[in-house]
Structures are given as structure tokens and as C-alpha cells.
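A single protein chain has been removed from this complex, and every other one stays in its place.
Moving on, here comes chain A:
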Amino acid sequence: MPSPHHASVAAQVLSVDKELKPHFLRRTLHADGATLTIHYEASSVKLLRTSVNGVFEQLVSVVRTMIAFPALE
């Protein structure tokens, strides 16, 4: 991510929504400096694919929002 602030905001925003099938798929996010790490444990490749697609759509949305509306002091 461009900065630790960006990584932190993304981790906070994307952690709110719970995965729909917690028995079959678990996802955790955390920010370490400017790196956003998303850790997956999934019971099937298909579940993993659909969840990753969804998270990336949301991540793009978060990043675009931060670009359009920079942080206020």
C-alpha cells in the first residue's frame, strides 16, 4: 500500500464484514507498516476464489475512495 495509513484504513474497513460461511472459510487482515496482509484458510478452491474476488473489489473501492478524498489532519 502507498503508506502505513492506507494499509491501516484498508485493514480496518475490510475487517468489518464477516465471511458468510465461517466453518468453510476464514479470513484475517492486518496492517504491518505499509503492507496489508490478508490470510485465508478455505476448505475449497472455489470458495477461496469467490472470496478473494470480493475482497479485491472492496479493496479497489477503499483505495479509490482514499485517492479521491485524502485524509484530513
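Note that in this section a contact is a pair of C-beta atoms (placed from the backbone, for glycine too) under 8 Å apart; a residue touches a chain by one contact, two chains touch by 3 or more; residues count from 1.
In this text, contacts and distances are computed from a predicted model.
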Taking the list "NADH dehydrogenase [ubiquinone] 1 alpha subcomplex subunit 1", "N(6)-L-threonylcarbamoyladenine synthase", "Autophagy protein 5" or "glutathione transferase", the UniProt entry for the undisplayed chain gives the protein name "N(6)-L-threonylcarbamoyladenine synthase"
Among the options A:S3, A:S44 or A:S61, the absent chain makes contact with A:S61
List the chain A residues touching the unshown chain?
-> 9, 12-18, 57-58, 60-62, 64-66, 68-72
